[in-house]
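All protein chains of the complex are present and in place, except for one that has been dropped.
Our next item is chain A:
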Amino acid sequence: MNSAALPDPQAWRAAAAARPELFQALDEGARIGLIARSAPAQMLVWEAAAGGPGACLATFPGYANAGVDLLMAANDSALGDIVAVARNGLFDVLRAGIRSGEVVCYMLRRRCDLEALGYEELLEALGFAFMGACR
C-alpha cells in the first residue's frame, strides 16, 4: 500500500478541527501519526500548534525514530474506513478499529508523559481510558 491509501492531509486537518476539545489541551509539538500497517512508507501526522492542529505527510522512519507520541497502524480494511469517514465520525471509527484490533495504536510515550502533554481527552476518545491488562 502506498501513501495514496492514507487520508488526504486536508481532510485529516479538518477532522481534527471538527473536534477541538480533543486537541486543545495538547502541548505545541505533540504529534500523532497514522500509517498503513501493511506498507508503512509514509506517515500522516497531526501536530498540535498554536493555531490548532496541522496535518502533513512525512516519510515513516521506523518506530524508533517516528518522532510521534502515538502511532496508529491501520490494517488495509480499517484504513479504507478511516479514509471514508475522515471528515465525519472519524474518532468513532478509530476507537472501533482499536477495539476490534484492526488498528494497532502504539504508545511511544508512557501514560504519565502523555497526560502531561495534554493527551487525556484524545486517549479517552480513542478508547484508551477503558483499556487494561487481560481485559
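Everything that follows uses one rule, which is that a residue touches a chain if its C-beta (ideal position, glycine included) is under 8 Å from a C-beta of that chain, and two chains touch if they have at least 3 such contacts; residues count from 1.
Throughout what follows, contacts and distances are computed from a predicted model.
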For this session: Assign the chain not included in the display its UniProt protein name, restricting the answer to "Aconitase/3-isopropylmalate dehydratase large subunit family protein", "NADH:flavin oxidoreductase/NADH oxidase", "ABC transporter permease" or "Cell division protein FtsI [Peptidoglycan synthetase]".
Result: "NADH:flavin oxidoreductase/NADH oxidase"
Problem set entry | Positions on chain A contacted by the hidden chain, ascending | 37, 62-64, 71, 75, 92, 95-96, 98-102, 104-111, 114, 123-124, 127-135
